[in-house]
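A single protein chain has been omitted; all remaining protein chains appear in their positions.
A, B and C are the chain letters, set down in written order, and residue numbers restart from 1 in every chain.
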Amino acid sequence: MKENFIPEPAVIREIITQNEQIRTFRLELQDKTKAFTFLPGQFLMLSLPHCGEAAISISSSPTALPLIDLSIRKAGKLTAAIHEMKPGAQVGIRGPFGKPFPVDSFSGRDLLFVAGGIGLAPLKGVVDYCLFQQELEEDSVLSMTLLYGSRTPSDIGFQETIKNWQEQGVDCRLTVDIADEKWQGDVGLVTDLLDDCTITEKTTALVCGPPIMIRFVIARLSSMGCTDEAIITTLERHMKCGMGICGHCHLDDKLVCVDGPVFTLAQLKTMDVMELG
Amino acid sequence: MIDLKELILPKDNLIPLLRKLKKEARLIAPVQNAYGDTLFSEISDLDSAHIDLDNQPQSSLKPFLLPQQEILARYQVDKAGYTFTPPEDEQETIYFGVRSCDLTAVLYMDLIFSKPVKDTNYYARRNQSLIITLGCNHPFANCFCEATASGPYLEYGYDLQFIDIGDCYFISAGRIKGADLLDQWSYFFREVQEEDRKARYQLLLEARGKFTRNVQVAHACRRLQKEPDPEAIWEALSRRCYDCGGCAYVCPTCTCFSLDDMVLDDTQGLRLRSWDACTSSGFTRMAGGHNPVDRRCHALKRRFLHKLKDDFARHGKVSCTGCGRCIDICFGGVDITTFIDLVTAVEAS
Amino acid sequence: MTNSIGELKGAEVLLVTGSNTTETHPQIARNILRGVDRGAKLIVIDPRKTDLAREAHIHLALRPGTDIALINGMMRIIIDEDLADDLFISMRTEKFTALRDYLHRLDLDEIATITGIDLQTIRDAACIYARSCKSVICYCLGVTQHTCGTNNVQAVANLAMLTGNVEKEHGGVDPLRGQNNVQGACDMAALPAVLPGYQSLANLEVRERFKAAWETDIPQTPGKSLTEMTHAGREGEIRAMFIMGENPVLSDPHLGRVEDTLQHLDFLAVSDIFLTETARLAHVVFPAASFAEKGGTITNSERRVQLCHRAIKPIGNCRPDSEIIMELGRRLGCPGMDFDSDAEIMDEISLLTPIYGGIHYDRLEGSWGLQWPCWDRDHPGTSFLHKYYFARGKGQFTITEHQEPREGVEEKYPFTLVTGRGSYHHYHTATMTRNSRRLVREYPEALLEINQDDCEKLGLQQGEMVELVSRRGRVRVKAQITDRVQPGTVFTSFHFWEVPINRLTIDALDPKSKCPEFKVCSANLRKVDHD
Partner (left out) sequence: MQDVMTICNYCGCGCGVYLRVDQGRVVGSYPSKNHPISQGNLCSKGWHLHEFIHSANRLTEPLMRKYGKLCPVSWDEALDYTTKSLLRTKKAHGSDSIGVLASAKCSNEENYLLQKLTRAGLQTNNIDHCARL
């Protein structure tokens, strides 16, 4: 049976508007009997009628299954098309693909999340997952801090989520590059927020955002004493198959879709990637 | 590796044997057409087809095992929802007259399409195929398979290997499927004599001496493992890459592909897999327009490094099979041998 | 082309002018580059730093529209340096003295000023070209798409004759033809002033022959050219049109006028494979079969008549254009519209067209075609033309004088806009290439090439939108900062209907060839702020 590339039908249950550019699509597999599980950091190949496929990282925690969140920013043809869709519409998904964040190794660690723009999407699943574990008081993390940078106040996404996190004890700090009259918070790059953070040997930093941001945040974290193994990031690359055969995301002797997208800085340093400049 | 079985096929028996094989499976062989081009084609009539075993087939087996454009699914968008239907299964196919380099390429594809996930579509075809190779007694002008350890004769991987030893073929069965075929049609063959073996060995030695190109593949490979990437060479070569993609398309081991939807009408379409070339800028460009590869200086880097460095690191073997197909076709004259020559020359100086 | 494509790699000097060969004629560029790799010298004359210009030994980046001045300068230098082929000139040409006297009156320093190239570079190029006896000139629409296009071509011919580099293998003058069958369409007299095979309409004997074969008289007065038909305006003489496989609404200069003309026709029928911008204006649209769905012959740039084969039956309800024409012909009462096959049509062509005299389907089948002139069945075809310039006996030198483009730059329109085919991945009005997924991926949208210096002055960033204005219209297009164009010059293609650049181009024509001046018009541009 030629089944590798056959997507599984899924239904959009709910659409949450994060801002003008970003919406979260809450999906559920149509066939509820189908086994489906994943870990934070993994991604799906999303199919839309007449648009083909695109790789989208899952922004929810597996603890929220059977619901799967995909937070999508309008960037190309497919992402623009899904922004036009309504709840109840059908899409196709393949996956999950890729290596997740090493969530099992986070117990007893201070997690520092550094995100820019849509880069918060893959990290969101980790925060939710760790909060769930804290509630169960199983192998839980010591603390969680989120540094989140956006271009302007209207570009800030996930505001509701961030409010909830704050109530649950996540230390969330927001900054914008360009402020408007109403903005009262920090203005500046997300790297500036790092000035107020302390890095200990218990810190694990999870970084996701545009390549240029990743580059500066990693440099800053390293200079603050964070080890290469304790800096984890997730890369974005053009992908077609998701399972390590099409060759599009090939990076030296690695394939981002299989060996990543989550990499530690130690791993990145063995590769030639734009994120390190 | 020790072959499962060895027999001799008198040349007069070749067509009668192929006729029997064709009864049970689709037969694909190098056929010279009216224009003098030799292409692997399906043989419908053995008596009128000109099976050409003297020239290198223009295409490898890639167009058959990984078609230029393949339907992965038909999709339907209607009241029932958004549904996908996989294509039909494949028919049994015998490939005859495959050169050693091209079989090596198939073995490479077997590897690529099995890890980390088994590509069901590729294996639907591969599992239904039986490959009969023909050892090369006369390497062609651009061949350098000896440098890539993929010819002129093979020691494993084939179902059957034919070696032309004059008025008959020396046949070795490398896999059970091939040995079974020899058993089934045993009356076409005779036993191997000592002089057949000697003739085969002699021909192999002679063939090895006939290569006209000296391509230092191992040397280049070693240098790439040891030393930093030769930036100056990338730039010099990439300036001459005009983005036709031809090198990747004719290459028997270039397996990169794209997935696209082809709309048939409002309610249905096809999901297609088609060949792609890492030399084009759209290969890596992301939806927002950002591109991690700068084509102007790195158009060829990915391709050459993949073949000579990364695959060596991953599989212990380079993925160039020395078939020479990419050599004359490059618009800018910057094929893999140009690169190898440059890399090895730098070290010498 | 007077030479074959394969001959180019054997030339010693290749002078390419007005051709972005690597993108528009890849196979010809391949042969040029092979020649360069074997030691040939490459001279490129182009205001843009094309990929081929980067490979050139000498790149003459002239100011757009100054080709004649440049070539006159080169000729003057060749004469001064005593590199002219005197024997060839005396034996095979005439009227040289007039040209020589004219050239002697030229001031070389002034030529350097006009062209914007320093004199030493011109001198080097002239000497390289003249010192070889295997020098080829390839030219394309960069030479012809000027109001002085015919003179440009004559200047090129002068240069070739001056050095005796004509009518031989590995040497000659090669105009590169753009479309797959532009050569054939000309050969078949889809032209207003000639009959098939470039036979004169005025020649009574020729007309009599056609009259006999076609069973009817044919009109003698030359017809209107394409731009005369499409730019006549709403009050034009043309009241009805039939357009087969062309898209003038995107490809012709000064589009506003074309649209106005076509919209006000009493009747417009279009036959095409896609609903082009032109077809959208039609009263009747015929769905034509694509090249894969029909046979027939096409003639390439080197005059090679080649046979195409039908791969699939026409999709949907499509029909080949030949069927559509014959159906119409029968209904219009035109005699001789009952051919059963393309082969039968070719038989009539070879009967009436001497240069196609020996071309028949049985000879083309299974071969790589025949290069015309092919006079009869026994003729093997002609790989390089011996008597191209000398059809009338001796080659004639004609004085050509520099003339400024119709529109000069001025305060209000300080930029020179050059247009042409701008991408390796697209073709003409992109009706086919934009329906090809991969080609669209590689080159998704129109870009305006603009020099770094100009961008800094305008405060432009890569990828920002600019508004480009000429006296005739305006478009919005994305800026691509590049060193391919000189400061003061901008370039874009006419591939994209979203950026109908021909709204801006000038419909000034060369008086003889009727070729529009696509290569020079003045324009202004400004950055578009976010709407």
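Quick note on the criterion: a contact is a pair of C-beta atoms (placed from the backbone, for glycine too) under 8 Å apart; a residue touches a chain by one contact, two chains touch by 3 or more.
Note that the structure is predicted; figures quoted are calculated from it, not measured.
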| item | value |
| --- | --- |
| Neighbouring shown chains of the undisplayed chain, as defined at the top | B, C |
| Among C:G10, C:G116, C:P192 or C:P444, the residue in touch with the chain that has been omitted | C:P192 |
| Among C:A11, C:I89 or C:L201, residue touching the chain not depicted | C:L201 |
| From C:I32, C:I79 or C:A282, residue that would touch the chain that is not displayed | C:A282 |
| For subunit B, the residues touching the chain missing from this view | 33, 35-39, 41-42, 58-59, 63-64, 67-70, 242-246, 249-250, 262-265, 269, 280, 325, 328-331 |
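By our rule, only the chains that are shown with their structure count from here on.
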| item | value |
| --- | --- |
| Label of the chain whose CA centroid is most distant from the centroid of subunit A | C |
| Chain pair that, of all pairs, has the most C-beta pairs in contact | A-B |
| CA centroid of subunit A to CA centroid of subunit C, Å | 53 |
| Touching two or more other chains - residues of subunit B | 258, 260, 276, 285 |
| Sites on subunit A touched by subunit B in the complex | 1-7, 9, 30, 47, 49-54, 75-76, 78-79, 90-92, 211, 236-238, 240-241, 243-248, 250, 252-253, 258, 272-274 |
| Residue ranges of subunit B in contact with subunit A within the complex | 72-73, 75, 77, 81-84, 86-87, 89, 112-113, 115-121, 124, 229, 255-261, 263, 269, 271, 273, 276, 278, 283-288, 290, 292, 302, 305-306, 309-310, 313-314 |
| List of subunit B residues in touch with subunit C within their complex | 34-35, 239-240, 242-244, 258, 260, 262, 274, 276, 280-282, 285, 289, 331-333 |
